Each structure stands twice: as C-alpha cells, then as structure tokens.
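Dropping a structure here in structure tokens format, bear with me for questions.
Only one protein chain is missing; all other protein chains are in place.
First chain written, first letter: the chains are A and B, and each begins at residue 1.
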Amino acid sequence: MTTATAELRLADARAGYGTVEVLHGLDLAIPAGKVTALLGTNGAGKSTTLRVLAGLIPLRSGTLTWRGEDITRMSTVDRARRGLMLVPDERAVFATLSVRDNLQIIAETSGHPDITPALESFPRLRERLAQRAGSMSGGERRMLALARALLARPSVLMVDELSLGLSPKVAADLFGWLATVAASGTTVLLADQYTDQALAMADLVYVLHRGERSFVGTPAEFTHGAAATPA
Amino acid sequence: MSRGVLQAVGLVRRYGGLTAVDHVDLVAPPGMITGLIGPNGAGKSTLFSLLTGVEQPDEGKVMLGTTDISKMRPDIRSRRGLVQTFQVPSLFPTLTVADNLLVGAENRRRDYAGGLLGLSAPGRGRTSRLAEGVLEKLGLAPKGPVTQVVEEVLESLGLSDVRDTIAGTLPTGALRLVEFARALCARPDILLLDEPASGLDAEETAKLSELLRRTAAEGVGILIVDHDVDLVFSVVDQVYAMVGGRVVASGDPQEVRGDPTVRSVYLAQAPLAAAASQPGEA
C-alpha cells in the first residue's frame, strides 16, 4: 500500500443490506496518524464502508484488520472501547438526553470523566447543558456529536459528512478543529462530498464509485486526475 | 397582487429562557425567491414552524394575503396555499413516488371541499388564477384528473423513472426532490423549503437550483433556508439574515452578503483573528 503502517486494512470486503450487496470487494488501507478522505457521490457506499469499519454491519466476505489484528468479528462495543470512533451522519446524538448527559456518557466510557475539553472547544454547548439534545437545531446537534467524539479520545476517528447542515463558518471551524485532532496523532477517516475542504486537509484520498474503489492517491494526484477526467 | 403574499409580523417564540425567534418581520412575495440565512440555531426552522402552524407563536401574527392565518391548523394553511418541505424529509415511505405526489395533488385546496369522501369531481370549484397560471406556464395545466397533474410534475422534474418506486427506498437526493415535487403538486402560492440542498451532491444541487428558478418564474413565492451559500445567493431575489432569533440584515443579496455581521457570524470570511479565537461559534 501507499504507506508502511496501515492502521485499518479492509481486504476484499463485501457487505450490504438484505439481498442487496453494496460493497463489491472493497480494498482499503487507512494509514496511521494521517487524514484519509473517502469521497464519492451520494450512494457510492461511503457510509456503508464506515459502518463496516465500526462493526455495525457484518462483512459477508473479506477481512478487516486493525494494526495487524483481525477484528472482522469483533463487536461494535469492543471496537468502540478500544478507540475506534464513528460519528454517523444521522442519529449521532441521544435525542432524549440532555446535552450534559450526552457528553458525560462518552466521557465516562472513555475513562476521562471530565467534559470541560468539549465545552472549551464548543462554547455554544456550555450554555445548553440542560437542553434536550433532540430539541437543538440541526447544526447544534452536529456540534454536539463532534464534541462527543472529542471526549472519546479515539485512536481512530471516522466522521461521516462532517459539514452536513452546518453553516459555512461552523463548517470551516470544524475542519480546522479536525486538523488539530489529526495533528495530535489521531488517525482520521473522513467521508464527505465537500471535496474542497476535505481535500485540503487529507493526506490520502480514496474515491468510491458504486461500491468499488475508483481512485486512490494523494490529493494532488486526485485534482490532476479529476481535471483530466471529470468524475 | 396582494393575494398570496406571506407576511410575518413581530413573531416571537420562546423556549424557557431562550428566545428562538425574536420579533421577526418578514415578507415573502409571490414570484420571488426569498432567502433566509443564519448560523446554526439562529431560529430559521423555528420560524418556518411558526409560519406553517406546526408551532404556535408567543407573540405576533402570520398573514397570507389579507388574511390572518395565525390560528389555523397546518393542514388548513396548506390548503390555502402555504406548503412546506422539512429539514428532515417527510415523505410517506410506504407509498410509491407517484402516490406521494397524488396525496399532494388530491388534498390541495381547490378540490378539497367534500373531496375527502370522494364527493367532488376533480377540478371542480373555484381555482386560483395564480396557481392555474403557474401550472400552465410550467406545462402543468390540469388537463384532466389529478393523476395527470402528477404525471406532468413527475415528467418535468425528471422523476418519471422512479414513479413506481417506494419512496422509502430512495436516496437522500431523490427524497428531497420528491418532497419538492409533492409540494408542487399541492399548487402552492408560497413554498417554504428548509435546507433542500442538504445532503445533495453537486449535480443534484445544480438541478435543484434550476428548478427553483423555474418555479419562481411561474409566480410561486419561495422562501428558502440553506447553508449552501453559493446556491442561495445564486437564486434569491432578496435575503433575510437571522442571528440569535433576530433579523440582522435584509434586502438585496449582495448587500446582505457584504454585511459585516453576516460575514463574521455566518460566512467564514471574518478577519482571521476572530475566527481563530472562537472555534465553536460567536
């Protein structure tokens, strides 16, 4: 692969829903400590890939290894406890719980029961600690979801559609925030269609098309390739 | 043309100590696209709920044309021409796309009286000239039964391929488009769209933008909320910017875009120092 140490490696993965197969033998290697962008149009299979990595969908064939260890059969809970964190694109907060509880739960399971780091990064949440997460605006919920990811102190952070429903400023801020997370050594996997911002911070780019890999390379290579053959 | 102008007069909505919508005045005339922008939590969706009757305002009123519709139920407002799409798509997942649209077409105001029980013939009763004009120009004039209207909307939005698909099985992009189509079938005078481009990819967004222009050109008033700034500013005729429940700027799109508050609070174009010091949000 591109880099020597792959944090996560997905080999010949097939997965789907019901009778329908969505990933048709996908190979993926996520380099450790780098930012990897997973791009593609609606329906390419980005979210499915992330759910497979998080253990929400079982692989029908193929293997998933994490730092060399086969975790194909490991449960979602165990993966989460060992530092694999997924921020899904929807239902990413506990809607009936207060903002405080949403933060506290993740802080407690990660073993650092202090929620102040999240409040420092997202001051808006400090004013809303008692509010039911479900009654917050779409964008506020998104911030809360990311604040939770921050508290989890994951070794691999996977974010599905970071910018979904966020105002331009907040989206820009969050990409900046993610860059600092990555700089601290966390492996980041970003599924997005907002190619500009995702490309700007990525070290490696994968493009999915209909459940198969159609490109892998550096952002620079992608931009040149994209210029030559518009996807 | 006073019929069909949607007007918010001093609307207020409080949740506990938080004033989500704070004395908002807004006018959305027919035939124009009105944009509503603002940071997350500014109160845009709440304002929509107040306009359509999903929520009741604490103060202020909502006018449609010359009528005060503040006390009406959402379905009645809809039959009067005020139709909404939601931030979270609200299709009927077990019905086909065509049937989703049919529900929109069949319950629209002109046919409504007695129509629920199948008493009224399609197309009976007084028809709003405005809506007729719109549909005619769109090539959607009601040539026959409601099914025809649906067929034509499907056709003009390029949805014919999925007419018999169960709505619940559609991808996000299509969901939004179908919800838009369903709203069109209800022949709105004013259409409220909450983040119609969220989750769409570039191609789908371009398609949407063209549809918006076409619809407005036919005389429908559109009020649109979206965080895709390029989309919003490329289609709107006027813009309102909300921050913290209040309208802080309104009017000509270019002026609003240049407004210092809007730039610093909403667009990521503030002086660098301000942006860096507040990662969360001002």
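In the analysis below, a residue touches a chain if its C-beta (ideal position, glycine included) is under 8 Å from a C-beta of that chain, and two chains touch if they have at least 3 such contacts.
We adopt the following convention: contacts and distances are computed from a predicted model.
Chemist: Write down which listed name, "Fe-S cluster assembly protein SufD", "Amino acid/amide ABC transporter membrane protein 1 and 2", "Formate dehydrogenase subunit alpha" or "Calcineurin-like phosphoesterase domain-containing protein", is the UniProt protein name of the chain that is not shown.
Modeler: The UniProt record for the chain left out of view names it "Amino acid/amide ABC transporter membrane protein 1 and 2".
Chemist: For the chain left off this view, which of A:Pro31, A:Gly45, A:Gly138 or A:Pro168 is in contact with it?
Modeler: A:Gly45
Chemist: Of B:Thr19, B:Asn107, B:Ser156 or B:Gln238, which one is in contact with the hidden chain?
Modeler: That would be B:Asn107, which touches the missing chain.
Chemist: Out of B:Val162, B:Val247 or B:Leu267, point to the residue that touches the absent chain in the complete complex.
Modeler: Counting the whole complex, the residue in contact with the absent chain is B:Val162.
Chemist: Which parts of subunit A are in contact with the chain that was left out?
Modeler: Residues in contact with the chain left out: 2, 14, 16-22, 24-25, 27, 42-45, 48, 51, 54, 56-58, 60-61, 75-77, 80-81, 85-86, 88, 90-97, 101, 104-106, 108-110, 113, 134, 148, 152, 207, 209-218, 221, 224-225, 229, 231.
Chemist: Since one chain isn't shown, list which residues of subunit B touch it in the complete complex.
Modeler: Within subunit B, the residues touching the omitted chain are 52, 54, 73-76, 78-79, 83-86, 89-96, 98-100, 102-104, 106-109, 112, 115-118, 147, 158-175, 177, 179, 182-183, 185-186, 203-204.
Just so it is clear, only the chains that are shown with their structure count from here on.
Chemist: CA centre of subunit A versus CA centre of subunit B: separation in Å?
Modeler: That pair's centroid distance is 31 Å.
Chemist: Can you list the subunit A residues touching subunit B in their complex?
Modeler: Listed in rising order, the residues of subunit A that touch subunit B are 41-43, 121-125, 135-140, 142-143, 161, 164-173, 176-177, 193.
Chemist: Subunit A touches which residues of subunit B in the complex?
Modeler: It comes out as residues 15, 37-42, 44-45, 87, 171-173, 195, 198-204, 227, 229, 265-268, 270, 275, 278-281.
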